[in-house]
Structure formats: C-alpha cells, structure tokens
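Removed from the display is one protein chain of the complex; every other protein chain stays in position.
For chain A:
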Amino acid sequence: MKKIHFKVNGEELSVTCPPAKTLLDVLRDEFDLTGSKECCGKGECGSCTVLIDGKSVCSCLVLAGQAENASITTVEGVGLIGKMDVLQEAFSDEGATQCGYCTPGFIVSARAFLDSIDYIPTDDEIKTALGGNLCRCTGYTKIIKAVQTAARKQYATEETVV
C-alpha cells in the first residue's frame, strides 16, 4: 500500500492503495467518480478516457503510482448537470447517445481535441481524433455532428467574449 497524491478535477486528493491499482479503479472506487467506465480493460475502446495534464489517456492502462502528483480531469471535471460543457449540451441536443456507456469517454476525448484546435473540424479530422473511442450502438454520425455543433458554439461564444 502506498499513499498517492493526485489533483483530480482541480481538487487535491490523496489515497492509500496498492500502487499497481489502475487509475480508473482509483477514480471509481476511492473517489466515487463513476463517469469513467471500464469496458475492454486493455486500451481498445476508450470508455475510460481521462485527461492527464491535458492529454487524453486510457485510465484503465495507467497505474495509480504512475499518475502520482498528476493533474487529472475526468468527465465530471468537463461538466456536470446544471453546468454542462458545450460538448455535453451538443451531445444531448443532437441525440448523440444511445446506451450511453461510451459517452463519457467520447466527451473527454472530444474535449481534448477541441482544446487543441481553433476551428470547426471536418468529419475526417473528428474520426481520427476520436478513433480510439468505440460506440457499439454505432451511433457515430450523431457523435460527429455533435462535436461540430459544439465547436461552432464554442467559437461563437469565444468571439462574443472577445
């Protein structure tokens, strides 16, 4: 057992756990952040995607000890009901969810993608950026549309702010 310190969604948190426990299990079991999901458990599906220092990673393949002192953003950190992110609003408005299991992973991956660009992405760019996320209800068309809607909204708001 080791005492490990993280910054999760802006909050300083510590946990005492086996260092080889996955970050995903720590987030879910210890911090009750159950938005990130375990699906394949081997980095193929992207349901467990979180941001570590702003970069998207599969939290099921990161061991707790490896993420020590890192800043982690989960889907809960992207937005929650009452204060949803433009992406979450767009997914909801466009109906880009079916069973919903993959949605948190898609939201986090899409957030990292939109943070890295400053224009409205094409279908192909979105497909590449979200290539590591699988939706087995296969509702990709609406997911892609939702990301574009979110990008449009985001830049519209940013322009008004400027």
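We take it that a contact is a pair of C-beta atoms (placed from the backbone, for glycine too) under 8 Å apart; a residue touches a chain by one contact, two chains touch by 3 or more; residues count from 1.
Just so we're on the same page, contacts and distances are computed from a predicted model.
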Options "RNA polymerase sigma factor", "Na(+)/H(+) antiporter subunit C", "TldD/PmbA family protein" or "FAD-binding PCMH-type domain-containing protein": UniProt name of the undisplayed chain: "FAD-binding PCMH-type domain-containing protein"
Residue of A:Leu13, A:Leu63 or A:Ile120 in touch with the missing chain, whole complex considered: A:Leu63
Hidden-chain contact residue, picked from the options A:Lys2, A:Arg136 or A:Arg152: A:Lys2
Those residues of chain A which, in the complete complex, touch the missing chain: 2, 18-22, 41-44, 46, 49, 52, 55-58, 60-63, 65-66, 68, 109, 112-113, 128-129, 131-133
